[in-house]
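Of the protein chains in this complex, all but one are displayed in their positions.
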Amino acid sequence: MSLLSQISNWLRLTAEGLCQRWGIPLLFVDLLAWMVAVAVIIGLVLLIVLIFVYLERKVSGYIQTRLGPMRVGPIGIFQTAMDALKLLIKEDIVPRGADKILHTLGPILFFVAAMLGYVVIPWDDKAIIAKYVDLNIGILYVTAVGSVGIIGIIMGGWGSNNKWSLLGAIRSAAQMISYEVPMLLAIICVVMQAESMSLGRIVTGQQGAYLSGWYCWRPWLWLPLILFFIAATAEVNRVPFDIPEAESELVAGYHTEYSGMKFALFFLAEYANVFVVGLIGATLFFGGWLSPLGHPDPLHIPGFFWLMAKAFAIVIFLMWIRWTLPRLRVDQLMALAWKLLLPAGFLAIFIVAVVLLYI
Amino acid sequence: MSADQPPEHDEDISKEALPPELQQALAGLITAGALGPEGVEMITTPEHIIATLTALARQIDQPYDMLTDMCGVDQGDELQVVYRLYRRYSAEAAVVKVTVPRSAPRLPTATGLWALANWAEREIADMFGTTFEGHPDPRPLLLPDDFAGSPLRKDYEYPKDHPYLCRDPAREDLGLVSQSASRSEANQAG
Amino acid sequence: MTTETRTRTEELTINMGPQHPSTHGVLRLVVTLDGERVVQVIPDIGYLHSSMEKIAERLTYQQYLPYADRYDYLNAMGNELAYVMAVEKLLGIEPTPRCQFIRVMMAEMNRIASHLVYFATLGNDVGAVSVFLYCFREREAILDLFEAASGQRLLYHYLRIGGLRNDLPDDFCAGLGHFLSYFPSRIDEYDKLLTKNRIFRSRMEGVGHFSAEDALSYGVTGPCLRGCGTDYDIRRADPYCVYPQLDFTVPTFEECDAMARHLVRQEEMRQSVRILQQCLEMLPEGDVSVKVPRRIKPDPGEAYARVESPRGELGCYIVSDGSEKPYRLHWRAPSFYNLQAYPVMCKDAWVADLVAILGSVDIVLGDVDR
Partner (left out) sequence: MRLSFLNAERRTLMPVHRSRREPTVAELLLIILEGAWSIVVGLYVTFINFWRTKVTDRYPHRDPALNWQPRPGYRGDFALITDRETGKLRCIGCQQCQNICPDGCILVVPEGKGKERHPKEFYIDAGLCMYCGLCVEVCPADALTMTPDYETATDDPRKLVRDIDYLRERGMEYDEVLRVQ
């Protein structure tokens, strides 16, 4: 980390020097720094998403006593990269009668919204992309931009001029709006515990001997933990809550009519969202970048690694769930959100409040 | 395919073979009746078919209240429709046959008695060109809406240029080709 | 309120199929939706119509036998059995006891294989994809046995008029015994993974209600009927082959919903295992075929043979005019009549229920359209 920060400092100083010499406002340096950081993160996220897709196929294959992809590269590790390449060179079809603008904007908006969430993730101690903006409301920001993506889905579903797509988009909207509520209730519990909405502060609040300080060890936060993961799974449209794209009912839901690059954007953004869930879940309940070996890490393993490991574990668990469970029906999904998770969320807040006040 | 002699059914059978309660219930409705290996068989006329089926289905003690199958048979000058009934979930069958003239194949529908008759009658109408009067939904079921002809009649000929029956052009130039054509070609070659 | 008067809802007509992932073939459902609720379902069939009955009129009795396989391709042995039984009735032939036992074994193995496909596709329909692969894994073991016996994996052409193509190979009984030894535990696994799953149960219970009276009117047979609590199985009601000698129960469930039909099939697999075990014990030695003339010319007449296929009562009606070819051959197709009752089951269903109910009816489009 120190090496990285030295390099970045040096780069920054060089850029500032150059700007002063050429008479360019220093604001430009900040913009440049952010752009570089964003490019790095997008590249990283795309790489991780490729790994996830590969992992998903391997995990599903192994669960189903298959081998999964085996052909491209050793044990098929380049399969997803090749598939992504294939998607990029495939013909981009816009159906007749479709709203061309919305059809194009939908996946872009969905993708951008998925990427925005990464801005506030604390990758390591003080390593947040948006470190120059006020981060007091980090977790609120994540949930807020998470809801923007739904507009992209509705655009895509409506703009496709396909009834299946429209049904999928409507389902998706209903589902996302419903599950936002219990998810926020679960997050509020953690915020009450950490006494901050900043993700960095939430992580530092979990410092303790080894992994004892993590919020997942506090019994009054177990209910929020479960609520968060149920709601977050629904939020990213994964089984058992994948009704927006339920392939046996709605063909492929909102992306029925998409192909090529636009489909790839939807696909990548979905997995990017799953990764955000892993990261936020790790941050909220499993100590984020904190090392389970102690503070500071005795082996000098960067916190970035620990965060990644935790997020991967969570995502693999979600995959395991996905290949085990059937999916719910749309009314059951709604009933689950409003009749069970919502009261449970209020109950969780009540419990946490009582515990924090009196114990 | 030549229209062969229809199978002989009703040479030596008489209504006396039927059980007495059936004879009573079906008096005046059937033209012939017999005891077959699986159950009773009877032949009736289009005017009496619904009455016969109703009588069988509404029998007091042991009604034949389960219509299992309906089947059309081309009997040369006449078209036959075979109704296969069972005593509720048992092995005792009652087979009711009714013949209609080929020129005017009209029958009353049995959909009022059994819902099963709906698709069964539509299928027979598709395949044999019979008209079931009073049918609630007489559209073609298995065949395309614009299909002409009654394929399961013995005198049906395949229209060679029909779009639904087109041949595989990749095989056309092989000399040996598809379906029954090869046999006649072989005979010529041999 | 001006907004309320301006807001207008419309019903949405949507074509499910003929190319839709979960219509189990080329079935087209014209569905009218009110939001997510189903107002009306109209099945449109005929996309897989293959003139099975007309083909019979130009082929001899032996030649038609391979076509019987193809008509309900998931139950090829059962179709052959129905056809062969009908022809044997016409001819007045009684097959040998060993042949009868082997026929029953084949029919029951095919029942297991067909129900496994049912499980697989139902799991896929409700979103549990892994079940699909597990069931196909077990089905492969059965297909291996079929291949050893008949030389083919799906369309066997194994039964012959008056007998069988060949006797069982030497290692067949051992292989079947091995399969039967582990298969019940696999059924338990599906039970744990799918049937007892809370989400699956909430998807299936109370869905697709269909009463026993409706079943009688629509001529619905098989597991769909036994899911209405009616104890009707051709193997019991009108026994054929050696079923009277075998000890098995006909599972019924009273709930009349999709779950009941599902449970019937799950229980039937266990009963088929029982039947197969008994067959293995009781299998007599001897010839498998009786002599039949090379040119089969039955006397004029007609015969109707029915067997219990995995989907219900499968009947084969043959009218003979004394020639080498059937004058008329008619299949009493269980899927055809079961599908006819599908719109009744879909009353007040949700869109997602459509596929679950269709899966629970377990149609084969080759059987529907013939």
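Details
Each chain gets a letter, A, B and C, in the order it is written, and its residues are counted from 1.
Just so we're on the same page, contacts are C-beta pairs under 8 Å (C-beta built on N, C-alpha and C of every residue); 3 or more make two chains touch, one makes a residue touch a chain.
Source: prediction; values computed, not measured.
Touching the missing chain, out of C:L193, C:V264 or C:I296, is residue C:L193. In the complete complex, the residue from C:P66, C:G301 or C:G322 that touches the missing chain is C:P66.
Touching the omitted chain from chain C are residues 59, 62-67, 70, 130, 134, 137, 140, 144, 147-148, 150-152, 155, 157, 165-166, 169, 189, 192-199, 201-202, 205-206, 253, 255, 259, 263. Panel shows chain A; residues 59, 61-67, 70, 320-321, 323-325, 328-329, 331-332, 335-336, 339-340 of it touch the chain omitted from the view.
The rule is short, and it goes like this: only the chains that are shown with their structure count from here on.
Taking each chain's centre as the mean of its C-alpha atoms, the one that lies farthest from the centre of chain C is A. In this assembly, the C-alpha centroid of chain A lies 63 Å from the C-alpha centroid of chain B. Per-chain CA centroids place chain B at a distance of 24 Å from chain C. Of all residues in chain B, only 1, 4-8, 37-38, 65-69, 71-74, 82, 84, 88-91, 93, 95, 114-116, 118-120, 123, 127, 140-144, 151-152, 154, 180 touch chain C in the complex they form. On chain C, the positions that touch chain B within their shared complex are 45-46, 49, 51, 53-54, 57-58, 89, 214, 216-219, 230-232, 237-238, 300-302, 304, 313, 315, 317, 319-323, 327-328, 330, 332, 336-337, 340-341, 369.
Those residues of chain A that touch chain C in the shared complex are 60, 63-66, 163-164, 167, 171, 239-240, 242-243, 246-251, 323-332.
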